[in-house]
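Inspection log for the structure reproduced underneath, given as structure tokens.
For this depiction, one protein chain was excluded, whereas all remaining protein chains were kept in their positions.
The block that comes next holds chain A.
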């Protein structure tokens, strides 16, 4: 870790999960490869931007052409907005599935497609066991290998996050 391990409120499950996620990500960046793949986050950003775009367009149109004239446009924009929201929810729950970091193992010769390691995690509410899943996708053969560990979070925190992150990368 380059900087001091962050201090988190040890009773706040969400903060703990975020701290563990960040730590795992920095271990992956240091040990495996330093190129991070932002495809999933970018997907989310694009869908949200589109949705906000629809609502801003509706707002502007209604401002310039007050209500009865703007009726059709408003209807279209509202429906599109909610469709985009549904797409976003679908994206978050089924495409992402808790993945928080994807690292690309860039192939040095540049010919074969890249391999990727991705990590996803979940921590149930009020539970003390943190589940981490590492997935390795081979670029060439498109095969996947997975390994899952479940760790009790008490091992990693006393008052601060500690430097036992290396165990995570195994």
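What we mean here is this: a contact is a pair of C-beta atoms (placed from the backbone, for glycine too) under 8 Å apart; a residue touches a chain by one contact, two chains touch by 3 or more; residues count from 1.
Everything that follows uses one rule, which is that contacts and distances are computed from a predicted model.
Missing chain, UniProt protein name, picked from "Vacuolar ATPase assembly protein VMA22", "deoxyribose-phosphate aldolase", "Signal peptidase complex catalytic subunit SEC11" or "Small ribosomal subunit protein uS7m": "Signal peptidase complex catalytic subunit SEC11". Residues touching the missing chain, restricted to chain A, are 3, 6-9, 14-15, 18-19, 22, 38, 41-42, 44-45, 48-49, 51-52, 54-56, 58-59, 62, 66-68, 71, 74-75, 77-78, 81-82, 85, 88 (touch as defined at the top).
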